[in-house]
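Note that one protein chain of the assembly has been removed; the remaining protein chains are unaltered in position.
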Amino acid sequence: MKGRRYNTMINVTVWNEFRHEKTDEKARAVYPDGIHGYIAGFLGKQDGIKVRLAALDDPENGLPQSVIDETDVLLWWGHMSHEEVSDDVVKRVCDAVLRGMGFIALHSAHFSKPFRSLMGTSCTLKWRDGAKERLWRINPAHPIAQGIPEYFELPHEEMYGEFFDIPNPESVIFLGWFNGGEVFRSGCTFVRGHGKVFYFQPGHETNPTYHNEYVQRIILNAVRWARPENRISEITAPETQPLEKI
Amino acid sequence: MKGRRYNTMINVTVWNEFRHEKTDEKARAVYPDGIHGYIAGFLGKQDGIKVRLAALDDPENGLPQSVIDETDVLLWWGHMSHEEVSDDVVKRVCDAVLRGMGFIALHSAHFSKPFRSLMGTSCTLKWRDGAKERLWRINPAHPIAQGIPEYFELPHEEMYGEFFDIPNPESVIFLGWFNGGEVFRSGCTFVRGHGKVFYFQPGHETNPTYHNEYVQRIILNAVRWARPENRISEITAPETQPLEKI
Amino acid sequence: MKGRRYNTMINVTVWNEFRHEKTDEKARAVYPDGIHGYIAGFLGKQDGIKVRLAALDDPENGLPQSVIDETDVLLWWGHMSHEEVSDDVVKRVCDAVLRGMGFIALHSAHFSKPFRSLMGTSCTLKWRDGAKERLWRINPAHPIAQGIPEYFELPHEEMYGEFFDIPNPESVIFLGWFNGGEVFRSGCTFVRGHGKVFYFQPGHETNPTYHNEYVQRIILNAVRWARPENRISEITAPETQPLEKI
Partner (left out) sequence: MKGRRYNTMINVTVWNEFRHEKTDEKARAVYPDGIHGYIAGFLGKQDGIKVRLAALDDPENGLPQSVIDETDVLLWWGHMSHEEVSDDVVKRVCDAVLRGMGFIALHSAHFSKPFRSLMGTSCTLKWRDGAKERLWRINPAHPIAQGIPEYFELPHEEMYGEFFDIPNPESVIFLGWFNGGEVFRSGCTFVRGHGKVFYFQPGHETNPTYHNEYVQRIILNAVRWARPENRISEITAPETQPLEKI
């Protein structure tokens, strides 16, 4: 009997639309190497995590089958160009999740094609820029909450408000409070097939949200939680089953 | 085949500690006949609902076995005297829930003996009097949400804040936003055995919360939702099962 | 305050592929008017339910927008021709579910386009014809279980076995046991947007499963459970929200 190979590497791919940081002064000031570059920076410092970058304007949107096949956990940040992601890539990503790859959808990725396809709902929500947010940890037993205090604050974040049209999550780990009167299921988990999915609401492109130590810890925890447990190579609709003598 | 007997009566018992309204001028002003009397008033006007009152200072805390046996849904409001409810009555109530009786815990009943026993957790939370609350409806498909708008406000309510130490609810129907920076799972459902449980947070004794039309509608919806589907007369740990030829 | 309009009509549409019954002697013998005709027969006898039929070979697959708009609960039976359902109709159905319409997927409808889209997973499973099934009721508190005994048997049913690739259901109401050694989550509920979804496994086209009194009761219960609570006319991605003074 062998247990979990804690020392094996987690192969992470951080996907970013990577458009705002090229055209918007404010976004570039906060994330000069792109949001994906920044996230890769703090994840890559951790033992046992190997990070790769991918972006919308790369060939095959940065996600050829060979990259997907080597990815244990895929992080996704997209906002203004969801429709430019090719349907083939979307299918490839969703198929990989169902076969075991972890998927972490960040902020406006609630409207990304893979997330919506995995949820089966519209994923609509309310929004307003320029809010103060307080994140409450409501499932302290969850691995993604490890080391996170009862609550923490983000002084400048985009408000995302309910009703958030998602299926009932397996676990709501964080609830967001906003100073304009809104609430949000800001950190939620889902299982889809053999894969795990985490949605995390904060992370507007012009705010230094990913600089926050707790946000970084949540993303790191989520990467470790989302690694595959039982990856399969193919989804097959099984043939008829022989009747066994039991 | 016969379907649900929609026209049969739902027998409701509204239990109240009924102490504040006797000693606190402000509580008496809002609920001169007691919180239970007020709730019974608006429920009793509905077709198909028959209401009975019960209070802590009644014999057997108002809940002899004969009353429990005739109750389809029990509402519970308690606050300062939880410990005075006899353990026999608590056992009787919990046993009835496991056998199919609906149980609706209102406001400070989060700390009542039956609710804590049914949850298996400490049911602790944060609190502060004198807050403004906004209730967001996050599960519009749930029968308890029927006819409730996207959100509604209670200008004067007691803040109850997370972390609320309850098991992960089957459904969180309402999230509470408070002007002091807190959030709360304000309307939650649970199944325990053959019975359904609903917890609803608003309802401090000195606020006219139960006068609110949406609060009344939620309680009415909950009563209808919580009626027994398959009530049993006894919980038995079955004897060993004979092996059948299958 | 007005409560649920228990006396209002539920408008049900029973959709059937309706091919087996035209070409397969055995299917026609059991369901001479089609599976949809048979289901409509026993549902239509109930007070408060109005039934309409629809089939794959009808214009617009029997589901023009006008029919969808008048449907509270849609039942779906499909098997060999899932791919012939037009993508426009699938989109129309899924959109209606997210806006509040109930959806009941029967047997091989696990592989129908609308069900797979609403689940976000592959919905693959194991199968073998000619099994004996025993259905265990594991959530006696659920309205869909009302009046159903602890278990009941179907002497001739198609085995559907785990792993069933669906998201974690809100409630698993029935577990199927099969004489060949398999188990299955045979009756499951989901919420998608404003709508409710029920999947029920029994119902192979050559077996008289829909003649069974408990199967009929489950379908009737499901229809009543799945009716819309808060139907909306359109899913809108809200504009930015004005900041209110709270």
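When the chains are written out, they are named A, B and C in that same order, and each has its own residue count from 1.
What we mean here is this: a residue touches a chain if its C-beta (ideal position, glycine included) is under 8 Å from a C-beta of that chain, and two chains touch if they have at least 3 such contacts.
Because the structure is predicted, anything quoted here is derived from the model rather than measured.
Only one of the listed residues, A:28, A:52 or A:217, touches the absent chain: A:217.
Within the set C:88, C:129, C:150 or C:213, the residue that contacts the chain not displayed is C:150. Residues 94, 98, 111, 117-122, 124-129, 159, 161, 165, 167-168, 170, 179-182, 190-193, 235-238, 240-244, 246 are the ones on chain B that touch the missing chain. For chain A, the residues in touch with the chain missing from this view are 1-4, 6-7, 42, 46, 48, 100, 132, 134, 139-143, 145-148, 170-171, 179, 191-196, 213, 216-217, 220-221, 224, 229-230, 232, 246.
In the full complex, chain C touches the omitted chain through residues 134, 136-140, 150, 161-164, 168, 171-172, 175-177, 181-183, 185.
One rule holds for everything that comes next: only the chains that are shown with their structure count from here on.
Chain closest to the overall centre, judged by the mean of its C-alpha atoms against the mean of all protein C-alpha atoms: C. A straight line joining the Cα centres of chain B and chain C is 32 Å long. The geometric centre of chain A is 37 Å away from that of chain B, both derived from CA atoms. Of all residues in chain A, those touching 2 or more other chains are 161, 168, 181-182, listed in ascending order.
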